[in-house]
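Excluded from the complex is one protein chain; the other protein chains are retained at their positions.
Order of writing sets the chain letters: A and B. Residues in each chain are counted from 1.
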Amino acid sequence: MSSATIQYNTRSDYRKRKNRLFYWLVIAMSAITVSPILLIIYKLIIQGYKQINWSFFTKVAPNTLEAMTANAQGEVIPGGILNGITGTFLIVVMAAIIAIPVGIMIGLFLYENQGKRFASIVRDISDILQGVPSIVLGLIAYMWVVKPVTHGFSALAGSVALAIMMLPLIIRSTEETMKMIPTSLKEAGLALGVPYYKVILRVLIPTGFSGLSTGILLAISRIIGETAPLMLTTLGSSAVNWDLTKPTSAIPLLVWEFYNDPNMANLIWSSSLFLMGFVLVLNIISKRIAAKQNR
Amino acid sequence: MKSDKIFKYLLFSASFLVIIVAAGMVFTLSSGAIPAFKEFGLKFIISNQWNPTEGRESYGALPFIAGTVITSVIALLLCIPLAFSTSLFIAEYFYKKRVAMFLSTMVDLLAGIPSIVYGLWGFYVLRPFIVELGLSPQGYGIFTASLILAIMIIPYATSLSSEIISMVPNDLKEAAYAMGATRLEVIFNVILPNARSGIFASFILAFGRALGETMAVTMLIGNSNIVPTGLFQTGNTMASVIANQFGEADGLKLSSLIAIGLILFVITGLINAIGKLIIKKLA
Partner (left out) sequence: MNENIDRVDNPIIKIENLSIAYDKDKFAVKDINVEIEKNAVTAIMGPSGCGKSTLLRAINRMHELYPQIETKGDILLKDENIMDMSTIMLRRKIGMVFQRPNPFPTMSIYDNVIAGYKLNGIKLKKNDRDQIVEESLISVALWDEVKDTLFKKGSFLSGGQQQRLCIARTIAYKPDVILLDEPTSALDPIATARVEDLLVKLKKDYTIVLVTHNMSQAARISDKSMFMYMGNLIEYGNTMKMFTNPRNPKTEQYLTGKFG
């Protein structure tokens, strides 16, 4: 073979080898990326399942003395996270009540007014709101609700902070869902002499129902694990509380309390596992709904 | 029609509400921060004092700004190769194949893990690991915090990047293949230049996300109010100090914390705005 051909071949080999190497590098990196989630879930399950029993769901969190005694005797810590479960429920439901109607209305507004200047501004502001760190929202809710309205830490303040977090997500998913509905459906409704708002409420929204629910479920799964804003707004409570104007517990807050108390260490994993499980379930449900829609 | 008018007005008011909320946020943060700025002036931003003792109170934001920026930058640097590889995996190498869908779902799950769970895992698993490697006596510090932060922001960088990469027109790629280019060469000579700004924007947005992270960082950074000078030194971030010190804060201390919140708000707002602007320009 001539030297020119040899050179060509080695150059081509070199490129091929580089190519192969990069391919395996990408695979390796991707595997590394995925590993944390597998490791985390593994850790949660392994350490957490021991504490999950019936009283986990029905008893309130133990105090530190009870935990210390149980640890000393090598027993399972008594009590559960009932105050956290009810607290999270109260706060999240309230946040949803605030955010869902407002978010859908704004999403409808943006859908109606595509291309108009005011709508662009609203959309941009919604995007900015989405990027605000959750701790800052906690500060805001503190100053808007804890001080002037409820004169103290309260579930309502927490709901306000979480509602502001949910809002941009719901707005965006509503607008996107509406945009995907064929306009001929709207026209068909109007051509039957139905007033516009009725066409929206009784034709378009039902048609877009799965898209809207997906957005709402994702927004909820986003806020359910939030700790920081709640630390500044609802503080926590050792008892089950249904009063919106009083401090309330929440599952992430309990996890934080357990973390800070060395006696409660074992409870951390079970409560985190429960929290993660919830988030996962919500995610899976919304993916299912989205998939059904696209079928 | 009357009912339509009422309906349109209702939607308009809701939208106006959003603007009021945003404006209200700026106003509240600013007015809450004024006492601190009045007392310390703009030196607040570059002062590294944090002394809550009565009668000699002095607060400054520098350690926290430094901590926030440093951890976020390191997190971004760690995240870039991982996120880039993963988005190539999903959008190029195994595009639309089942394994890519699986990976994509896994990455989504990463985004769904609450910050506090990351913090726990970092504390109980990562930290001992760092200690074992002999990098730091207790495992707290900038590096550990940045590491967990990097894992947390990967999904944000990946999802947008993979979308951008998948949008690179096929005929450009095919032209390059037809000239005998290898996959690697197509990626770096065709896809990357084409998707450059989109990928850049995704990293900026991930960076913005890292700036505001609270719980995981608080649990790993060591909470010392100094400007860190070494990779494995402890430090603090704006979000963490607010979370930690908020408890019984009032008066000047509270105002200082709010001022820090304002600074955080402004910085994240700017970064996100830049990222969104780049994306808008792409469209």
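In the analysis below, contacts are C-beta pairs under 8 Å (C-beta built on N, C-alpha and C of every residue); 3 or more make two chains touch, one makes a residue touch a chain.
In this text the structure is predicted, and so the values were computed from the model without any measurement.
Touch with the chain omitted from the figure is made, among A:26, A:82, A:98 or A:203, by A:203. Of the listed positions A:21, A:46, A:188 or A:239, the one in contact with the omitted chain in the full complex is A:188. Not every partner is drawn; the one left out touches subunit A at residues 182, 184-185, 187-195, 198-199, 202-203, 206-207, 209.
Just so it is clear, only the chains that are shown with their structure count from here on.
Per-chain CA centroids place subunit A at a distance of 16 Å from subunit B. Subunit A makes touch with subunit B in their complex at residues 15-16, 18-19, 22-23, 25-30, 32-34, 36-37, 39-40, 43-44, 102, 105-106, 108-110, 112, 118-119, 121-122, 124-129, 131-136, 139-140, 143-144, 164, 167, 171, 195-198, 200, 221-222, 224-228, 231-232, 252, 255-256, 259, 268-269, 272, 275-276, 279-280, 283, 287. The residues of subunit B lying in touch with subunit A in their complex are 1, 3-4, 6-8, 10-12, 14-15, 17-19, 21-22, 24-25, 28-29, 32, 81-86, 88-89, 93, 103, 105-110, 112-121, 123-125, 151, 154, 158, 182-185, 187, 205, 208-209, 211-215, 219, 239, 242-243, 246, 257-258, 261, 264-265, 268-269, 271-273, 276.
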